[in-house]
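Left out: one protein chain. Kept in place: all the others.
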Amino acid sequence: MTKKLTRRQVAWRIAQDIEEGNYVNLGIGQPELVANFIPADREIVFHSENGILGMGPEPGPNEVDYDLINAGKKPVTMLPGGSFFHHADSFGMIRGNHLDICVLGAFQVSEKGDLANWSTGGPDAVPAVGGAMDLAVGARLVFVMTDHNTKKGDAKIVRKCTYPLTGPGVVNTIYSDIAVIDVRPDGLVVREKVPGISFDELQARTEAQIGGRASCRELSAPEIE
Amino acid sequence: MTKKLTRRQVAWRIAQDIEEGNYVNLGIGQPELVANFIPADREIVFHSENGILGMGPEPGPNEVDYDLINAGKKPVTMLPGGSFFHHADSFGMIRGNHLDICVLGAFQVSEKGDLANWSTGGPDAVPAVGGAMDLAVGARLVFVMTDHNTKKGDAKIVRKCTYPLTGPGVVNTIYSDIAVIDVRPDGLVVREKVPGISFDELQARTEAQIGGRASCRELSAPEIE
Amino acid sequence: MINKIVDTLQDAVSTIEDGAIVLISGFGESGNPTELTHALIDHGARELTLVNNNAGNGHVGLAALLESGNVRKMVCSFPRSTDSGVFDNLYREGKIELEVVPQGTLAERIRAAGAGIGGFYTKTSIGTPLADGKERRTYNCEEYVLEEPLHADFALVKADLADRWGNLTYRLAARNFGPIMCSAARTTIVQARQIVPLGDIPPETVVTPGIYVDYIVEVTNPASEREMIENGVHYVSGAAE
Partner (left out) sequence: MINKIVDTLQDAVSTIEDGAIVLISGFGESGNPTELTHALIDHGARELTLVNNNAGNGHVGLAALLESGNVRKMVCSFPRSTDSGVFDNLYREGKIELEVVPQGTLAERIRAAGAGIGGFYTKTSIGTPLADGKERRTYNCEEYVLEEPLHADFALVKADLADRWGNLTYRLAARNFGPIMCSAARTTIVQARQIVPLGDIPPETVVTPGIYVDYIVEVTNPASEREMIENGVHYVSGAAE
């Protein structure tokens, strides 16, 4: 039986690949979970697009201050050593390749690392892009956190994105609920997959061609409530 | 007899045209004298390229701090309300048309308001431009403070600059030791001239064509030691 | 004596004319000049173009200004939110024009306007529909798109401390768009939580130098848009109903 990871387990898995001293931006929504699973011995500096370095955990109920929110507009706290700066400086930091890692959600990722995560192209949708395009081109490493398939079972890891792109060739690693897949110059390579799913089954759930059959390891995460 | 102004009197004359609340950059050298003659009832904010707004007078002997210098690298003081910023912000302020006035020296000014003040084009000279080109294009009004003629008697207010330009069409008003001349779309217009020099004599000392014969007023300044 | 302080919100916004391009500071609900925005609704200037990261929430502040019918065009990076119905409806009914700009490009275009830059190249949006029709340039083997400065007639900005010269500081992350918007507008109008004597803000900690500021009005206890929305406030010109 396929033992797919919960979202919190995917967040845990991503957190293991964030190294001591990294400057990290966590996209709005699911990627924010990653902050909860950084190993205790690693000091990480979290960036938020609205002009913060050194964000700490969620505030307690009496500490909430709506002048101190993250890009997702949720209240946060500051660690000692944090700093504030204006929006042009914040995106200079992003575009100028100073962030080590950003973790983003995705509608689709292509075999070339193209990312589509801002628009499904619907004629009625109000277009909204935010900082995703800047993060996609700016961060040294772009990690994608996503379910492997849509609720309807469609592939999200595709040959070619059908949705409008956020950025071409920007993704480095895809962390799904069943696999960790690196985007390499010669294509997608499965680094890890969950037990109970064969490589062929994984390929069947992935529209893009995947490699790494021989070398891929087991993807596992601790039980997280 | 021509009663030409001393440099300090020219500085005084320029100071009279600086209005309450103006943001002003004084070029290195002679233009710095202008700060001494601002009427006492006017509050002016002085800018320095190296990242200062709100410079005050020269420090007393015990107040000198070489971390607080102006663009001419001379020690200055700060007025209450002053601020520091970095070089990119300082020149953004200049280029972005936020300064009301800058006062610059000149080798030559043309009848179109072209300014040449950074290089005499000599083959042996070490080229050096500093912030002059930014100030010339950035300040809303560019005042030139200059002797009317060179020591050899050559015209400095010319038909066409022969020295390399600092900026084309940038000068608004020329304050010389014998006249105040505005650069207008239709040419140079003498606003004031010192007593004892006829308009024809002034024209003879000015290579460029000058107008304003009928309307020009007397240029005078108080005695200044 | 330089004195940029004005007594009332009404005085502060009184020169905003029909057709103006107006920058409005804030991100989420930090740094929003809600009181100035409401004063602009009362003032009644029409056919405005607004620039903000978002497009308002509930029926207060920016959303109320949209709802007033006085806005022709919205320039922003992310108009959608959980409570952006006012904008959504105007947009779907074709009653407002929308220019979506990536957030960093929006910030840099505003900064460029303030800093006298006549355009800049960014990698952001290359390969996406938002780069369509724009000039490109290859630098260092990578493709960049040309973006133009975003000049404005007015900026409405919320600050923390201010002095009579217009020097400003900001609280925490409420700084966001304030400093660059102050620099990019022909006329900058600021609501500050507290006006302090000249010299009280140390020169090393001034965030916005006064040169960028034209009018300051003190709003000691600025409203929380969140609380107003939770209380069902609909701001309508002249009266909160």
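For clarity, chains are labelled A, B and C in written order, and residue numbers in each chain start from 1.
Here is the rule we use: a contact is a pair of C-beta atoms (placed from the backbone, for glycine too) under 8 Å apart; a residue touches a chain by one contact, two chains touch by 3 or more.
Every value quoted in this text rests on a predicted model; they were computed, and no experiment measured them.
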Seminar exercise, completed: In the full complex, the chain left out is in contact with A, B, C
Exercise. Among B:Asn50, B:Asn149, B:Asn172 or B:Gln203, which residue is in contact with the omitted chain in the full complex?
Worked result: B:Asn50
Exercise. Looking at the whole complex, which of C:His38, C:His59 or C:Lys123 touches the chain that is not displayed?
Worked result: C:Lys123
Seminar exercise, completed: Contacting the left-out chain: of B:Trp12, B:Phe84, B:Phe107 or B:Tyr175, that is B:Phe84
Seminar exercise, completed: Considering the complete complex, of A:Met93, A:Ala132 or A:Leu188, the missing chain is touched by A:Met93
Problem set entry | Touch residues of chain A, complete complex, unshown partner | 20-21, 23, 43, 45, 47, 53-54, 78, 80-85, 88-89, 91-99, 137-138
For this session: Just the residue numbers, please: which parts of chain B touch the chain that's not shown?
Result: 48-52, 65-69, 73, 78, 84-88, 90-92, 94-95, 114, 124, 126-134, 137-138, 164-169
For this session: Go through chain C and note every residue touching the omitted chain.
Result: 108, 112, 115-123, 137, 139-140, 142, 144, 148-149, 169-172, 175, 203-205, 207
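Everything below uses one rule, namely that only the chains that are shown with their structure count from here on.
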Exercise. Which groups of chains are still linked by touch once chain C is set aside?
Worked result: A | B
For this session: Find the two chains joined by the most C-beta pairs in contact, please.
Result: A-C
Exercise. If you average the CA atoms of chain A and of chain C, how many Å lie between those two points?
Worked result: 30
For this session: Quick one: which residues in chain A touch 2 or more of the other chains?
Result: none
Problem set entry | Residues of chain C touching at least two other chains | 111
